[in-house]
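Heads up, one of the protein chains got dropped from this complex, but the rest are sitting where they should.
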Amino acid sequence: MNADATALRAEFPLLAAAPELHYLDSAATSQIHRSALDAVLHHETTSRANVSRGTYRLAEAADLAYENARRSVARFLNAASADEIVFTSGATASLNLVAHAFGNTLQAGDRVLISEAEHHSNFVPWQMLRDRIGIDLAVIPVTADGRLDLAQLSERMGSRCRLVALTHCSNVTGEWTDVDTVVAAAHQVGARVLLDGAQAVPHGPQDVRALGVDFYAFSGHKCFGPGAIGVLWGRQKLLAAMPPFLGGGGMIGEVTPTRSTWAEPPHRFEAGTPPIAQAVGLGAALDWMLSLPWPAIHAREKALCQALIEGLKRIPDLRLLGIDTTTSNSKRAPIVSFDIPGLHPHDICQVLDAHHLALRGGHHCAQPLLAALGVEGCTRASIALYNDTADIDALLAALDVARRELT
Amino acid sequence: MNADATALRAEFPLLAAAPELHYLDSAATSQIHRSALDAVLHHETTSRANVSRGTYRLAEAADLAYENARRSVARFLNAASADEIVFTSGATASLNLVAHAFGNTLQAGDRVLISEAEHHSNFVPWQMLRDRIGIDLAVIPVTADGRLDLAQLSERMGSRCRLVALTHCSNVTGEWTDVDTVVAAAHQVGARVLLDGAQAVPHGPQDVRALGVDFYAFSGHKCFGPGAIGVLWGRQKLLAAMPPFLGGGGMIGEVTPTRSTWAEPPHRFEAGTPPIAQAVGLGAALDWMLSLPWPAIHAREKALCQALIEGLKRIPDLRLLGIDTTTSNSKRAPIVSFDIPGLHPHDICQVLDAHHLALRGGHHCAQPLLAALGVEGCTRASIALYNDTADIDALLAALDVARRELT
Amino acid sequence: MSASDSLYQDAIKQFAKADHGHGQLAQASGESKLDNRLCGDRVRMQVALGGDGIVAVAHETKGCLLCRAAASVIGVHAAGKNQASIDAVVQALEAMLKDGAPVPHDWPELSMFEPARAHVSRHKCVLLPFQALREALQKSAVTDAST
Partner (left out) sequence: MSASDSLYQDAIKQFAKADHGHGQLAQASGESKLDNRLCGDRVRMQVALGGDGIVAVAHETKGCLLCRAAASVIGVHAAGKNQASIDAVVQALEAMLKDGAPVPHDWPELSMFEPARAHVSRHKCVLLPFQALREALQKSAVTDAST
């Protein structure tokens, strides 16, 4: 398997058809790998049927494809069993699922601990749970350089902490969370740990058992798969102890006018016709990812990120967000956000776009983090396995143009 | 536009590639029309980006495609505005959205009226709401021939009825609900009306304003579009008065550590990255449907349904479910369910499959209805615009074989 | 010949019709009720244990031909077997269906289910009564241990 960016890029239909494009917005959505697109197409044209209910051959083919996708996800996460894999419509849906199904097992006064660095999708559902049942929502602050301040972790957890829900990797700073420390502290007080892996999964297979966490959530569209599909992994025992979230077909044992009983996980949490072709596409994307030479890809991602940071440091007044410039960035996903005082991120991105650079400016659905860092918005470059030095060079050159054009 | 079944069938890639297949399970999932598949493919390979947040050209293209899809849905439903169209992951998700967002505006003791004929997706969410906040859940019974018994509608509504949530068309009997009667009675006591249109939409464009209802839900995969996409239509004023359901990116006004504010509908109800390519595919499917000669298609669907019913009536002991054989079936969608005492639906479907007939046996996610009709399961043939007499003839012939083989 | 011709052999139909072991035990050591979520089929299985293992079984099975035939085979064969041998046959039957393993030699009638190998969605139909039997045994074991 070739880890060369040019070869990888050729496997992404959109990028292959747009050689001039410097796509540096993969943290918002990655491009789709041809294996995922082909799998969707193949499924829809040869095996389309509803799952879990039909006995004809087409329905069996659909069932098999869907359950095989579950096994692919389990392999990718090193889950103990495919039954621990719940398909959802996205990371946001996965996080809301936990906030409702696990959340409804909590009592008023129980603590849920999140952080200032969370994406809104791992922030708002917990605020809504707080407003619904009166949990005590505590927020780990970030340090001046944007890292989770884990110094007083035990105190923040208190004795009634039931869940610690943190991003595995920040979508603004690229900072990875120190999971070992969090898991040790949480499990000491009997709290569960949920990781929002939306930004982690695009950078390689994860091992939920090695991480020692209890829940893991991510989205297909950020890891080279189709949209409209997400995953919630949860330990079998935890899932089995949770009531369902959404009601509908496929998640029931029996329905009578007066009451209903629930199916076992994962089906209990998959009400209605699930995202079948999308799961199949995600399975293909993850199988492909599993086949990649990750050490080589990580080395390139890191080198590109380093080159970008060095280049940005040369721009007068530019502020790198959440990057402690005095330490190495060994635990950094290749996501770099910056602020140039006096230049609005949207104006910067507009000029970059004219140079075929796709970058995003704004609050990146992380207003609490940006507020903590003292900015309203920022410009973000996010690097994926198909990026190369040409993308970084183009960005640095275009930023010079932007500074001239916008002042 | 040609309404000939052979010509239509040729536009469905899976059916075109499997000329021997008699697909009679469209009520579970329809086959996907090539316009929808092409639209998904085109989007993923030319316009893939996240929506609502980016300013580069690719992101603008994605935004435009997504919002155009919203307009296509609005046209298909004759909605007053595209802002009344919420994209969800399916009909089940749409119904759960109403059960939470509208449901949370209800008080304990307020009545929600559903029926015995509902799909589990329009049954279980209301039971869960009842168990959550103590609404009074009332159930309209069905008559012996499976129709909604609207005789005592006003009494059943009582004075505290706030919502009547009914299927537009039964997924078991094909019976259409008498919406005029329901809307008149509901609006008299100030109750809102929700229609579950999952089985209505595959049989042509709907007019929510002419229907006079307040909410309308359906799924893309049943109306020739992609899976993983659904629609909730709601009157603008109602949507604007509802709190959000899921929390996450894209649905907020502002997020601070202590509280958040909400975006306007429809975005308020679309937390997280929405099903972008799937919405685009659905838009294409609905645009295509809008271009069809519906009177001709309805005439054929009705003729096929009639021929099927006549043929089934000749089978000794066979019981047609929910079909009053003494009246005409003018208000019937082409869905026919039957029971042959002594033959299990799964065994029947297995034999049919050997003759390339795709039919589904079981409870069809409508256990309360089947219980009311006195059966545990049944075999269902559901007809769509690509079916033809060959499918009906094959079914009737294979049922003769099944009766011989299975006894 | 159609795919179903080979599936619905006379043996299956005869076993289903005979419904060996149908009924209830006056005194059961253990009992289980299992559903097939997908179709609502249901097996209620009772076992009576003696010194060496199963003395009697009785079941009430509502289901398709495959499910009823499987329950009927249990009605013929289960008495005289012990927990270990039941565990073994359930495993062997699963392997036969899923991986094409040979028919368990002490339950030769299970060969009638060989054509079901090709029909993944029907494996559960055949297995359901066997899973119910195993569960009924486990429940008696628990009761034994606690007395």
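Annotations for the structure displayed:
Order as written gives the chain letters A, B and C; numbering starts at 1 within each chain.
The definition used in the following text is that a residue touches a chain if its C-beta (ideal position, glycine included) is under 8 Å from a C-beta of that chain, and two chains touch if they have at least 3 such contacts.
All values reported here derive from a predicted model rather than from experimental measurement.
Though it is not drawn, the left-out chain touches A, B in the full complex. Contact with the chain not shown here comes from a single listed residue; of B:R9, B:R34 or B:R53, that residue is B:R53. Residue positions on chain B in contact with the hidden chain: 52-55, 59-60, 63-64, 252-254, 263, 267, in rising order.
Residue positions on chain A in contact with the hidden chain: 344-347, 350-351, 353-355, 361-363, 367, 376-377, 401-402, 405-407, in rising order.
We adopt the following convention: only the chains that are shown with their structure count from here on.
Centre-to-centre spacing of chain B and chain C amounts to 38 Å, using the average Cα coordinate of each chain. Shown for chain C are the residues that touch two or more other chains, namely 38, 40, 119, 122.
Counting only residues that touch two or more partner chains, chain A has 53-55, 59, 252, 254.
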